[in-house]
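Encoded as structure tokens, here's the structure I'll be asking about.
Only one protein chain is missing from this complex, and each of the others stays in its spot.
And now, chain A:
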Amino acid sequence: MRREVKKLFLQACMNHGSLSLEQISEILEPISQSYDDAAILGDVKNLVKEINSDLKECNQELKFVKHPLLGKEYLVFGLTFETPASKLQHHYREADQLYFAKLVETMAVQEDYGISWVDMYNLPNLPQTVKKDLTKRRVQDLITKWTQQGYFLEKDDKLFFGPRMLVEYASHLKTHFSDYIKDCPLCKNVVLWDIKCDRCEIKVHKECIRTFLKRKSNCPSCKQVWTTPLN
């Protein structure tokens, strides 16, 4: 029974790409009824841990990630490292894949890592052949699909990196846009929005600095007294 519950939940995670906590409940309630296993509802973290131990040797994982822009937690299904095969999703045309790459590139160099709808339709440096292949409708469909899969999220009429991007593309973003995207000096994971030191302007995760400041009172980078308000 437990085995079937794990498989069904994993399939749902793969179907959605990323799930909010509300979606997790919507999925697990009917499964718990079908398999008469009410315990899973209060024990999602353990269920995910069990699935991850099965997935470990397949280079995939389910990972909880808190998205700083929405302050919400998501469960993301992603690859733990890039393989040549991971780039070969043959249902996306070459133009779609190039558009995805250009979109990520454009977002990565923005101050807020966001892009407006107008800019999405007029990405700079897109080859003419790609432009010809991408109608406005196609761009809309692709963005909707990628947003549903958790690669992007919409907020205040702009598009930002979504929870799945933070999990699957973090190392890609760091490597290719190292002038713009850096690690949090405290947890060594990518930090995009969150909070900056007033003095040296280094970015850190809000949660990380909150914990850090319980023990110390200086910036972990410039060592001067931390003065940026946390709220």
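In this section, contacts are C-beta pairs under 8 Å (C-beta built on N, C-alpha and C of every residue); 3 or more make two chains touch, one makes a residue touch a chain; residues count from 1.
Criterion: contacts and distances are computed from a predicted model.
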Record-based protein name (UniProt) of the chain missing from this complex, from "Melanoma-associated antigen D4", "TEL2-interacting protein 1", "Signal peptidase complex subunit 1" or "Polynucleotide 5'-hydroxyl-kinase GRC3": "Melanoma-associated antigen D4"
From A:Gln23, A:Gln110, A:Asn189 or A:Ser221, residue that would touch the chain that is not displayed: A:Gln23
Touching residues (missing chain, whole complex) on chain A: 4, 7-8, 10-12, 14-17, 23, 26-27, 29-31, 33-35, 54-55, 57-60, 79, 83-86, 88-91, 141, 145, 148-149
